[in-house]
Structure formats: C-alpha cells, structure tokens
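Of the protein chains in this complex, one is absent; all others appear in place.
The first chain written gets the first letter, and so on, giving A and B; residue counts start at 1 in each chain.
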Amino acid sequence: MTVFLHLFDNPWIGIAAGTGALMGFVTVNALWLIWLERKVSARMQRRYGPTEVGPFGLLQTVADMLKLIGKELITPDHVHRPLYLIAPVLVFAPLVALLSLLPIDADWVFHDFDIALVLLLAFSGLNVIGIFAAGWGSNNKYALLGAVRAVAQNISYEIPLLLAVIPIVLMTRSLSLHEIASAQAYPFILVQPLAFIIYFISATAETNRAPFDIPEAESELIAGFHTEYSGMRFGAFFLAEFTNMVIVCAVATILFLGGWKGPLLPGWLWFFIKVYGLIVVMMIFRWTFPRLRFDQLMTFAWAILVPLALVNLLVTIVVLKL
Amino acid sequence: MTPLAPSMQLVPDEQDSETYYLNMGPQHPSTHGVLRLRLHLEGERILGVEPVIGYGHRAHEKMAENRDYLQFLPNTSRIDYLSGMIYNLGYCQAIEKAMQIEVPERAEYIRIICGEMNRISSHLLWFGTYLLDLGGFTPFLYAFDDREKILDILDSVTGSRLTYSYGRFGGVCMDVDDTFLRAVADFCDYFAKRIEEYHKLVTHNVIFRHRTKGVGVMGADLELDYAVTGPCLRAAGVARDVRKDEPYGIYERFDFDVVTAEGGDCLARHMVRMGEMEQSLKIIGQAVRNIPDGPVMAAKVPKRIRPPEGEHYFACESGRGHFGMYFRSDGTDVPVRMKLRTPSFVHVSTMPVVLPGTMLADTVAILGSIDIVIPEIDR
Partner (left out) sequence: MDTLRQTLTGAWSLLVGMKVTLSHVLRKPVTSQYPRERIEMTQAYRNVIRLIEIDEIGSHDCIDCQACVRVCPSDCIKVEGERPEGMRKKRATLFEVEFALCSECGLCLDVCPTDTLGYSREYDQAGFKRSDFLYDLLHEWAPMEEGVREKLRAEEAVKAAAKKAAAEAKAAKAVTEAAATEAASGYDDTAEAPEA
C-alpha cells in the first residue's frame, strides 16, 4: 500500500480518501477497544462483561455508539459558544492526523516523514488546548477544575516523555519512525528498559488514563472537563481518548518493541498484537490502582520521573561515546 | 431583598475575588448519600466547610412516638441500613433491659454471631466504596462478592438481606440449624484468606498509602472533644469500645482485642477497620464453637410491652461507633420520646474542623474514611 496521495490522479481525492480511511480506522478501533476494555475489566472483577448483543457482545459498542449518536446535542445557555463548540474538534483532529504517521509494516505507511517523532510530540500538545477550551468554555466550576488539572498534568508529563525518547533517537540517529523500527535487530527495550518504563508511565498520563485520570475523576468532579457535553460531542472526547491510546502504544512499539518485526506472522499482525498488548496492560493499570492525588502526580513527574530520565539519558550518552 | 441564608450563598462577597464556593451537592458520587458540603475554596485548598444535612430526613423519632414498641422494630433496621442487624438487636436489648426480660443462652449466642457478621459486612462495604472514591474500581467488586456470601447466610435464617427484623423482645424470632453454623464456619475460613488478599492489593499499595498517610489527622483531643467514637477514635490510639467498656449481651465471655492504631489519619482508620474484621472473625469462631442448645425465645414475654415509667438508655457498638437509644416512657404502649444517638451525626460535625487546609481530593478521602451513613445523620 503506497502513499495514498499517489493512488489517485487528483491529490484532493487522495487526501479525502486517506482521511476517510483514517476515520474508518478510528471508529473501528474505538469499537473494538471499548469492547476489549469492558471484557478485560469484567474478567478481572469476576463478571462477564457484554454478552447479549452479538456474539460475545461484540456488537455492544455499536449499539452504544448508535445510542450516543441519537442523543440530543444539548448546548447549555451559559457556555461560551465558540470555545464550547470547537473543543471536541481541537481534541480529536490532531490525533487523526497523527495516525497517518505510523508505519504498520515495512512498506505500509501513509507518509514517511523524516521528522515524524517531532511531529508526534508536537501534536500531542494540541490535545491540551482542546481540553482547556472544553473546561473554560463550559462555564462550570467542576469543568474548570478538571481542565486546569488536565493542562498541568499533560504539560508536566510531556517532559519525561521527551526525555525517555531521546536515548532511542541518539541510538538510531534518526527521527523517522520508519527508520527507527527498521534499525531494531533486537528490540530496544532490552537495552533501554528504564526508558521504556518512563515512556509508558508518561504515556498513560498523557492519555489521562488511571491512575492518572484526575481530569475526569469520576468520584470527585463528576466528569471533569467534559461534564457539560452530551451525545456525540461526548463521543468525540471518548474517541479521542482511545485513539490517543493507540497512538502512544504504537509509538512505544515502534521505539521499543521492534514495530512490525517478528517471526512467522506477517508484520502488520505483529504490530497490532504488540500495540493491543500494551493497551491491555494500560487497562490492567486502570482497573487495579487507585488514583493519585493531584500534587502527588506532579511530584511524581518532576521529582522522580524527570531525574530518572535524565540519568538514563546521561548513561546512554556515556555508553554511546565509548 | 432578604439576605440569603448562609448555606445558600454561592457567590463570594464583593471584596473577595480570590476564593469561590463549590457545592459538593446532594447528588455526588462520593458523599455516600445525600449530604451537601458547601466548600469554600481557594484554588484547590479548602478554607471552610459547611455540611448541610436533612436531605434524607424520614422522621424516625417522630414515628417512634406514634407506634408502640413492637411496631417500631422494623424502623430500627432502617436507621443505619449497613448495621441493620446490630441496631435491631440493640433495640431489643434496650427494651429487655428496661423490662427485665431474660434472654435464653442460645439466643444470645445467635445474636452475637449475627451482629458480628453484620459488622464484617458493614466494614466490607466501607472498604469497597472507599476504594471506589479513591479511584480503584476493582476492590469494590471483590468486597461486594464477599458481602454477598454474608448476606446469603443471613438471608437463609432471617429472610432478609439488608433490613432484618430478626430480633424480638426476649430472643430472636427464628432458630438456626447446623447448616447455618457450618456455613458461618466456612465463611470464616474463606474470609481470613481474603483479608490477606485485600492487604496485598490495597494496604501495601504505594498509591493508596500516599493518598491516606498523614491525610485527615484527627487527634485524640479533638475526637474526645467532639465525642467521636468507633473506629475513628480507636485510630487515634484511644481504646474505647462499648463491647468492652459497657458489655451488653454476653460479650464478656468472648476473648477479643480492641484494635487501635497510632496517628489518627486515614491509613490508621483503614487499619483499624481491617483489624476489626479479623477480631469479628475471632468472636464468631468462638460463638460457633460454644453455642448451646435450647430455646431461642424467652418463656415469659409480656403481651403488652410497657416499660416502667422514666428514662431508659442503652448503647451498643455499631459499625460506626457508639449507637445510643434513649427513650422516655410513661408506662403506656407508646414511648413519649425516643432519641437515637447516631455516631455519623457526630462525625460529620467534625468536618468543619478537620477539612480546612486540605486539598479538594483529600476531602473525598477523609469523608470516605470516617465512614458516615447519611440516613443515620438525618434519621
């Protein structure tokens, strides 16, 4: 599958088709992941999860999505309309764009950017603007508290994320995801276990998943920054969260687990197995651990993760120089 | 324009632009019922708290004035629905103490077993919902699975799962058989292992410890000033338990410890409650081994319950603390006044002292750790 842009004569049709394919992937991915989450959490809690709709409850999420689409889009009177309406789009759109950067197999990528990694980290920051717009525009104390916490959390955890990725870049001397994955004769997790752990924890915090789900802390703030959203607008936040999970786990696979490399099975299958395996680990985190308090979360990022990441970086530099 | 009552003020005064009021309203996932906390916040720090209660007022004490003593029995289970059996049996014991009715031995042992099972189920529910407030969703389901076992056992003998009307004046209304005793013994063995799992999953968990250690410290002086009782008091190091200080029933015959902890913070309260569950298992084990045969209802129970004129008071140890029943009788079927001293009412009144200075996330942790049941506050 070569780059979509060259498949069609008219580049605009190419872009439209590509975007359509990406949106299709986002939707199918969300359907499958929500089902997976419900099943994994149910089994950990000794219950069954969805079983009624479709075989093994696979169509349950379809039913939920249909319900969500059919809900009335209530816009409360007191909101700041421009911000309130643009927020779901701001949260959702950068992530769809990022999906196009991920190489799924040795020659399956939408567009092989040579600074893909930088682009990824940059676009993750746009996520924060969307969350803050949602919280501020909602004109609601709970939403504002959630948004403020989300902004602080996301910005803080971007630093360890970056610092954990830099050793890999130094090792492969490239910022292109495709090249990094190709350069792994052995998975880099074997030589950079600490970087992987730091990256994974920071990634969990970036996606606002428990134990870092303060922004949407259900038991404290009702629903955090998306309190005032209903129907498909809430669905947009939901989809964004699951897409973000796929993106960060895909980056983790590419950087640390060898991307599409693996014996016997085709490359893209290995890729997806690794990505969804990491997502299952994220789900186990969510359902096992309680939530960190906000200041403890910040202390953890700045006082523990950042020094560890710096130490790791230093050791990598020293070893590489030798 | 008439000034609003203080609890209705939701916008700060003119000169105050740094702080704001937040309503942790009657509908909230973490206030364990319909409790309204009017928080005065600056950023994330709490400056003042005002609990607004009364959303669940059902007029139990007024109902007591219109019903005779036997008819009030079902109400007692519903005051604190988590310790329904303990309250029920305590009410029966209050009337028996006033009327000098002798309860047969077997009934006393059955009362101890059922009361302690109820205490375990109450603490289990606290454990599950406390973790739910803190964000860990799974221990909630484990705790409720264990609680189902207790409820099934009690269901097999009383017929109800939550609001037992099991006690009667002079004993209990239905006898237990060997299947019940075997089920109780099996549950004790099973649960001892479960407590170990809970310690591994929760108590040693670093995130849990960070959320609860040093949070919401209630010193012994503060607690004694406010008449706090139960696990909250014992977590500050004060060993006071109604079962040891003013024993009722046959509690003197049982060998159990009063579990205390040092520090008075949320972690200490957690440890005290886990320890209490273990002590309850010990008591139940002794009761199951030593239960005698015999009748479960006193032979001579007056047809009409007319306690002697005057004031009567009886206290028992519920899951939350010292539960006191005071009633004044004028020799007729119907009490003149029944006052229920519920521990949660007292504990909520310490919130304006304990909460200021903490962060918003801590509010939830502290409120959960003092284990209040709102129907008990509002009665």
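Keep in mind that, in the parts below, contacts are C-beta pairs under 8 Å (C-beta built on N, C-alpha and C of every residue); 3 or more make two chains touch, one makes a residue touch a chain.
These numbers come from a predicted model, not from an experiment.
**Q** Which residue from A:Arg43, A:Lys67 or A:Arg173 sits in contact with the chain not drawn here?
**A** A:Arg43
**Q** Please pick, from A:Ile273, A:Ile304 or A:Leu320, the residue that touches the omitted chain in the full complex.
**A** A:Ile304
**Q** From the listed residues B:Phe127, B:Tyr142 or B:Phe191, report the one that touches the chain absent from this view.
**A** Checking the options B:Phe127, B:Tyr142 or B:Phe191, the one contacting the hidden chain is B:Tyr142.
**Q** Footprint of the hidden chain on chain A, which residues?
**A** On the side of chain A, residues 42-48, 284-285, 287-289, 304 touch the unshown chain.
**Q** Name, in rising order, the residues on chain B that touch the hidden chain in the full complex.
**A** Given the touch definition above, chain B has residues 67, 70-75, 138, 142, 145, 148, 152, 155-160, 163, 165, 168, 173-174, 197, 200-202, 204-207 touching the missing chain.
Following the convention adopted for this analysis, only the chains that are shown with their structure count from here on.
**Q** What part of chain B is in contact with chain A in the complex they form?
**A** The contact residues of chain B facing chain A are 20, 22, 28-30, 44, 131-138, 141-142, 145, 201, 205, 207-208, 210-211, 359-362, 364-365.
**Q** In the complex formed with chain B, which residues of chain A make contact?
**A** On the chain A side, the touching residues are 41, 44-47, 141-142, 145, 210-211, 213-214, 217-220, 222, 286-296.
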